[in-house]
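Only one protein chain is missing from this complex, and each of the others stays in its spot.
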Amino acid sequence: MSIRVIGIPGSLREGSFNKMLLRAAIELAPTGMEITTFKRLGDIAPYNDDVMAKGDPEPVAAFKTAIREADAMLIATPEYNYGVPGVLKNAIDWASRPSNNSVLNRKPAAIMGCSPGLGGTIRAQHALRQSFVFTETYVMLQPEIKIPSVAKIFDAEGRLTDETTRQHVKKFLEAFVIWIGRFKD
Amino acid sequence: MSIRVIGIPGSLREGSFNKMLLRAAIELAPTGMEITTFKRLGDIAPYNDDVMAKGDPEPVAAFKTAIREADAMLIATPEYNYGVPGVLKNAIDWASRPSNNSVLNRKPAAIMGCSPGLGGTIRAQHALRQSFVFTETYVMLQPEIKIPSVAKIFDAEGRLTDETTRQHVKKFLEAFVIWIGRFKD
Amino acid sequence: MSIRVIGIPGSLREGSFNKMLLRAAIELAPTGMEITTFKRLGDIAPYNDDVMAKGDPEPVAAFKTAIREADAMLIATPEYNYGVPGVLKNAIDWASRPSNNSVLNRKPAAIMGCSPGLGGTIRAQHALRQSFVFTETYVMLQPEIKIPSVAKIFDAEGRLTDETTRQHVKKFLEAFVIWIGRFKD
Partner (left out) sequence: MSIRVIGIPGSLREGSFNKMLLRAAIELAPTGMEITTFKRLGDIAPYNDDVMAKGDPEPVAAFKTAIREADAMLIATPEYNYGVPGVLKNAIDWASRPSNNSVLNRKPAAIMGCSPGLGGTIRAQHALRQSFVFTETYVMLQPEIKIPSVAKIFDAEGRLTDETTRQHVKKFLEAFVIWIGRFKD
């Protein structure tokens, strides 16, 4: 049995710590879980009802398809201005339509995040959880991954080298397998 | 004495109720307050640190200039997925840089919102307030404008016809004048 | 098979609308679900680590026992000052200890709320959900019960007479049965 997970980084920059964290998750995923990163967040245009009424732009359609075909979502996000990065929220806004039957609906999910400062993306994660109440997206509660002072845990090649964090990511993904299983019908 | 206010709608669609609400504010503004709408939110690209490092794209520069030259900001926003529209948050993410000296810093602001459903944009407004703690943007506390079941209060031309709401917007803007005055140095 | 649910009202006053809502839930519960109201929230003293170190006061012990013996929790709460009533939060603070092995841990839950004003307890419910991330309490996402302008839906005896709301409470409790089932191990 295999679990397909779509990994969604909340930051666009090349050297993003959250992209590194997602790569670490790919490396540390338990047997049977395959995580694929969605790399086109930057191609998704600003959400506009009038545009949507004419049909999803191609990158939006690709995003929706990637979510639909996955068993679960794994988001790795920074925090901007004590909230969700607009870039990530905008993609979620597209994916949430139509609201009565969206690809986010009843999809299991987990959220990770790391930040250079002290907060560890706490607020961004809570705001995402709040959005996912509306979309009925089943976000795992515990354990949480919210890493402050992130620069220290990756090496120059962007590889997660901190052993404590590696173990924590492993346990997080093992718990995620169980969580996803709860929502199989 | 004149107060220049930049009005920022959080929605891109042509027939947006929040754009109508902003037009009502323009009409009802007290003597001495001039509200100008920023109309280019849809031109602002997804925030990317790597892009910013090379200099603000032109629409971002225009947005920053409009905020810098205004005495205060007036945001009229819908709520998407129990949060701030990604489109609006993305523009704020750009405007917030550089974080130690941004155009949002120490700028007085007020937030309005209306929604077709019951919530009246309550959650989007609180999330914006949270972002504005980080940017030290002085958002007026009371009164609040958070209008549910919005369709009933505008006529077919998008004019605010509900008299109770018109009086409330007037009082809101009069309180805003006093609020802005508190932060004059 | 029978599901025992502990009902927890967030308000102490005799004529509380949320107590009425809980009584409606008791009346409308699906076959096999038995809801019992915890009536001693007002006996729970202000949380104090020093007191707890000497052992739980009797009303706290009774609260913990009631939660432990139930299969799930059903909270009906008002909103005070855009947040969770201190009374309810204080009881949760007691119940959450010890934090590594509390009665709240891995307990399924659902939240309802009604308010005289427009908000419908939206903010109180989100704040509770945030607390329940920490305690790993599995709160149902959808449907939600958040009722504004509540006075109209009850009769003089406090009976829920609004038929639309009665149907909504029924559907809510049927979904709750399924939700609770997901967390049976």
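Residue numbering begins at 1 within each chain, and the chains themselves are lettered A, B and C in the order written.
Just so it is clear, a residue touches a chain if its C-beta (ideal position, glycine included) is under 8 Å from a C-beta of that chain, and two chains touch if they have at least 3 such contacts.
Source: prediction; values computed, not measured.
For the options A:G42, A:P57 or A:G119, the residue in contact with the chain missing from this view is A:G119. Although one chain is not displayed, its contacts with chain A can still be listed: residues 82, 118-120, 122-123, 126, 146, 148. Hidden from this view is one chain, which touches chain C at 11-14, 41-42, 44, 46-50, 80-93, 96, 123, 127, 130-131, 133-135.
Contact residues of chain B toward the unshown chain are 126, 129-130, 132-133, 136-138, 141-142, 144, 182-183.
One rule holds for everything that comes next: only the chains that are shown with their structure count from here on.
Highest C-beta contact pair count among chain pairs: A-B. Chain C has its Cα centroid 36 Å from the Cα centroid of chain B. Distance from the chain A centre to the chain C centre is 30 Å, each centre being the mean of its Cα atoms.
Those residues of chain C in touch with two or more other chains are numbered 126.
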